[in-house]
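Structure in structure tokens, see below.
One protein chain is absent from this view; the other protein chains keep their places.
Here is subunit A:
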Amino acid sequence: MEINIVNMFPEVLNLYGDRGNIICLQKRSVWRGIKANVFEYTLGANQEILKDADIILLGGASDREQSIVYSHLLSLRGLIKDLIEDGVVVLAICGGYQLLGEAYIDANGRVIKGLHLLDFVTKAEGKRLIGNIIIETSLDVFPKTVVGYENHGGRTYHNYQPFGKVLKGYGNNGKDGFEGLIYKNVIGTYLHGPLLPKNPHIADFMIKKALERKYTLDNLEFQKLDDTLEYLAHNRVKELYM
């Protein structure tokens, strides 16, 4: 088996160690004998790369950098929309997550348009929400907890299935107790940067969904890996910050 992981604009959307997620997906595929091709979709890349994507990663960026990629992303909107509807696996983090929505409304009330692939908005409100975060995910995986770090100024409001319930931290908006978003095989989340290495069950969920879609399989039998270190790190966050 073979899997195509496309990292969108890695030269821009790479804030906070987002590289960790690519490394994690790639290694965990390879360790199972699955060939993993990582493509970097850089500014001015060929759209064909994206058409053959099985997993798409959309990272975070600073405001200035985000505006640099926005116009490039806009030209791909239709293609990404079709891919999402077809069940391609997407991990959109922080700035990437906000871009999926209709708009970002900044502190001065200015509306910065998003890709509007999904119906939600993000608003800048008050202080940044920063710190370790632990959630209980709504995905059908074990363990249920997902641990990470969040650092965002925007508050996101939506009616989709959340990625999880906040056990510790702020999540989407610090108010309703939910974090992230699930739509088909899209995960949008504020758990920034290296989310997957410490949450191998989420990484495996993504790889599995991608393979099932690609090879039209149901309930693919998945080789277990030795995740001792992964869960030591996972549990340390729970022990320190729950």
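One rule holds for everything that comes next: contacts are C-beta pairs under 8 Å (C-beta built on N, C-alpha and C of every residue); 3 or more make two chains touch, one makes a residue touch a chain; residues count from 1.
What we mean here is this: contacts and distances are computed from a predicted model.
A chain of this complex does not appear here, and its UniProt-recorded name among "Lipid II isoglutaminyl synthase (glutamine-hydrolyzing) subunit MurT", "Thiolase family protein", "2-oxoglutarate ferredoxin oxidoreductase subunit beta" or "Branched-chain amino acid ABC transporter permease" is "Lipid II isoglutaminyl synthase (glutamine-hydrolyzing) subunit MurT". Residue A:43 is the one among A:43, A:79 or A:217 that touches the chain not shown. Of the candidate positions A:79, A:229 or A:242, contact with the unshown chain belongs to A:229.
Touch with the chain that is not drawn comes from one residue among A:97, A:120, A:149 or A:163, which is A:149. Across the interface with the omitted chain, subunit A contributes residues 11-12, 14-20, 23-24, 27, 43, 62-65, 68, 128, 130-132, 149, 151, 192-194, 197-198, 229-230, 232-233, 236, 240.
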